[in-house]
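These notes are about the structure you will find just below.
As you look at this complex, bear in mind that one protein chain is not there, while each of the others sits in place.
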Amino acid sequence: MTSSRLEAFSDGVLAIIITVMVLGLAVPKGASWTDLVHTSGLGLLTYVLSFVYIGIYWNNHHHLFQLRPVVDGAVLWANLHLLLWLSLYPFTTAWLTQTRVAEVPTVVYGLNLLGAAIAYMVLQQTIAHRPGGARIRAAFGRDLKGVISPILYLIGIGLAFVQPWIGLVPFVAVAVIWLVPDRRVERYLNAQGPLGEAADDEEDPA
Amino acid sequence: MTSSRLEAFSDGVLAIIITVMVLGLAVPKGASWTDLVHTSGLGLLTYVLSFVYIGIYWNNHHHLFQLRPVVDGAVLWANLHLLLWLSLYPFTTAWLTQTRVAEVPTVVYGLNLLGAAIAYMVLQQTIAHRPGGARIRAAFGRDLKGVISPILYLIGIGLAFVQPWIGLVPFVAVAVIWLVPDRRVERYLNAQGPLGEAADDEEDPA
Amino acid sequence: MTSSRLEAFSDGVLAIIITVMVLGLAVPKGASWTDLVHTSGLGLLTYVLSFVYIGIYWNNHHHLFQLRPVVDGAVLWANLHLLLWLSLYPFTTAWLTQTRVAEVPTVVYGLNLLGAAIAYMVLQQTIAHRPGGARIRAAFGRDLKGVISPILYLIGIGLAFVQPWIGLVPFVAVAVIWLVPDRRVERYLNAQGPLGEAADDEEDPA
Partner (left out) sequence: MTSSRLEAFSDGVLAIIITVMVLGLAVPKGASWTDLVHTSGLGLLTYVLSFVYIGIYWNNHHHLFQLRPVVDGAVLWANLHLLLWLSLYPFTTAWLTQTRVAEVPTVVYGLNLLGAAIAYMVLQQTIAHRPGGARIRAAFGRDLKGVISPILYLIGIGLAFVQPWIGLVPFVAVAVIWLVPDRRVERYLNAQGPLGEAADDEEDPA
């Protein structure tokens, strides 16, 4: 069973999530710069943040399935489980925006981010433990980013109880950390060599 | 005529159905946990339930077309007929939620589920009776889940007239039963052996 | 240049059109059968009608591109032109429904249907006049349905000025006529023989 249809379906869901969030952006009643900033400014910022998260998941998902894992029922459901968490982003993003970053909505947004991160780890582990998963485990090696992300989400959730805006800082930090996509896989596919901790710069020889 | 485009189109429709339901989730006006539970709690539960149903159909659809059936006009329309029923899930789910599981909306939700189940059976039968369908009929053998599901939906519809919440129990039961995807097909593709009634556990040798 | 990406994009647009129409269905405030019929009954009927139209276009589009036409800039734009007309269906369907089939909305709905039919003819002609189009022209032969459809739409538009509900009759007739997908193409691909006017029944030998 190949992964092509799982990828196509996931692409569809992610494409829709990334796009429907824009439907949640309130269009200003007035026609001035002030109206734009007041009505839509915060919404645009949270939109871009959630867009980046979905983009990160799409990139990593793309890299993960480049490894051509075995796709069976367990992988299909682990993937749907991830998509379920991601599909809630438009909802939690809208609540965060409409309450102008209040305490509980920030915590809920963080829990949504954390849930998706855990679901991605579950998907990765499910794939790594199918037949032939040794190859995939080798491609991952030490998953530093994957370990740091949920910790940062937890810190953000904790800080949100103190001051919601400060809680957003670790969330944004995760986005920044992941903006560089998963080079481990690219490197493995290109080199098939041992995985060191070499610099992840843009000039990787292809 | 290959099934690749039918699959791509169905993936698109299912991806959109699964995602637009989240647009139906009411965002709380307030910013407290109580607001979240009161405004969105039930909506989140019914969202997850409908998400799981669509996920089940996607998984089973995926498995069905792995058998590479002949695709002609009759199959195209049997497939669109299924998509029509599934596309009504966001509507019936929203009504169920907004009336907080009232009697008639629960019955209508059940009828929607039943209609989709019948449409899937029609699609399966249409495919099984194309040229070369003997191979597909062999892969299905005794379709226990397929027979039980509409019966459970009918029981749920009946119970909904007594007490709507109790009517949801058989609906949820169907979701649980189907969460394990259609191993019959996986087994057939892997083994091409006779189809016994062996246990459907996660540890199937691939 | 292959048509695969044009098909994928068209599938995406059609899948979304077919699905977002359901977002236009008003969810009843009340929880009774009367509320359902009164608030959503007409909407469900027009939804199914527009769903069938989009399904017809998808099927015919699918058949058309099975002929592997040359895809260049002119074909890309003829295809986008068709998608533009089809993308207006949710809008004209919603107006038709909300005015409960008033005169002008029925005429506008008919003009939308007519525009899409003409756009499909333009696409078909554009494809037939690319290099290698002789093969495609042969597959079409006498395009009876394609000629009748715009005439029926025109009759419907005319009748709508008399009595809107009567205007819908020829529109529904077109849907019924086209529900049988374009067998000319299937027959050509299977037989490569001369195209007679044999009966278009479900039992075509494959």
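Worth a mention:
Just so it is clear, A, B and C label the chains in written order, and each chain counts residues from 1 on its own.
To be clear about the criterion, a residue touches a chain if its C-beta (ideal position, glycine included) is under 8 Å from a C-beta of that chain, and two chains touch if they have at least 3 such contacts.
All figures in this text were calculated on a predicted structure; none of them were measured in a lab.
Think of the hidden chain as still there; on chain C it touches residues 1, 5-6, 8-9, 12-13, 15-17, 20, 23, 70, 72-74, 76-77, 80, 83-84, 87-88, 90-91, 94-95, 98-99, 102-105, 108, 130-131.
Within the entire complex, the positions of chain A that touch the omitted partner chain are 7-8, 11-12, 14-16, 18-20, 22-23, 25, 27-33, 36, 40, 48, 51, 55, 58-59, 62, 66, 179-181, 183, 186, 189, 202, 204, 206.
FYI, only the chains that are shown with their structure count from here on.
Where chain B touches chain C, the two copies mostly use different residue numbers: shared numbers make up under half of all numbers in play. Chain centres here are Cα means. That of chain A falls 38 Å from that of chain C.
Here the CA centre of chain B is 27 Å from the CA centre of chain C.
Counting partner chains per residue, chain C shows two or more touched chains at residues 12.
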